[in-house]
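Please read the structure below before turning to the comments.
A single protein chain has been omitted from the complex, and every remaining protein chain is retained in its original position.
Then we have chain A:
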């Protein structure tokens, strides 16, 4: 049946069969296969720790850098400056410093480890139902349908809901698909490499408190290190203050000052920008695209705003915290009734196809969905014993294959943020909090050196090219194409093609 299938596909299929059950042979008396938790078969490109309790993006290198920078600077401050300051001025200083430090760490870990508001992908039945509705609306079969959008009127504004081909759902308003994590995230703000996670509905307030408290902490440390230098130079000359203390100490002081100086500009700038966003109830994503700016039209306003600054702030920071929708630690249920295609062989092929399709060509994706639809169109009356094949195999497939493909992908897409190990530079970060001039400034080449600005570049797949490659390409083109706001399904193709090439490379080894 699968003679015509390429070597790589067959390889994947064989591995699919072997991972389906824990024993190689289907032993009839072995009724229980070890229960898997849902995070183990999660289709997105995330990493889980502590048996599903902790969830982060795939690339976490920059997050460790953030941790090291914070711990190092604070450690040096507490070890070398605090004793002197506590003695000379007041012991309250280390206490306040300590409180700020703990708060910063707490909010950082909370931002990095929590689920940003990932939307689970559609179940096969839902996807089939949506496809049916879209086909009925279009009246088309066979050829590639136009971009799928649905229009809603929210508080008087017309908002377009886009269809996500990867997750097979119509994205709720303000949701976006993060290409780095390969998930749709509710109220998507941006993907932050510094915290190693997306920032969305569920962790935006932690992110904001993190950058706010970090601003206070860096200003605090900066101020008191300078105070230390001034005070100890008053006792002797300035140079003697640096010379008397061992050379090591003076290096440390200079290091602290340098780190804090650069951090202050970028972090404080970022805090200011996000304060503006919160008070106007916008996401970074919306602000960059100018979705609600009055430049787009006289009647263009933000339909989500509560009217005044205070209400918006309260809503963002003190609103209810929605629970995670993806149930990471639940067990995979394989016995729920499903409207599945009848025969085993077709199911396997369909499952293989539909699983790889979200990494393969757009056409294959649509073909396989239509295939499943056609098979499902015949009267479906029985529960399938073959559905564990669809569920577990496809999830495992989805779990392993994207992981392997992203080994190749991870390089080009995220190399740019990772390639900036130096602390944020001073001037270009100021561009972050100038909302009116956002696009032209981001169009500048300065954006390339500014890791902070990457927050804004690393926005979802509306951008025609994969975001990680974007700054390498044409920053000006980036600005223009974002303005168009036109959804092109081909936008995901280059990413998918890369992963297909990667897959073939890996499987041929």
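The criterion applied here is as follows: contacts are C-beta pairs under 8 Å (C-beta built on N, C-alpha and C of every residue); 3 or more make two chains touch, one makes a residue touch a chain; residues count from 1.
Convention: contacts and distances are computed from a predicted model.
The unshown chain of the complex is recorded in UniProt as "Golgin A7 family member B", chosen from "Golgin A7 family member B", "AP-2 complex subunit alpha", "Mediator of RNA polymerase II transcription subunit 4" or "Cyclin-like domain-containing protein".
Touch with the chain that is not drawn comes from one residue among A:59, A:73 or A:107, which is A:107.
Set against the missing chain, the residues A:82, A:119, A:178 or A:198 yield one that touches it, A:119. Interface with the hidden chain, as seen from chain A, comprises residues 102-103, 106-107, 110, 119-120, 122-123, 125-126, 129, 152-155, 159, 161, 169, 172-174, 186-187, 205-206, 209, 303-304, 314-315, 317-323, 325-327, 337-339, 380-383.
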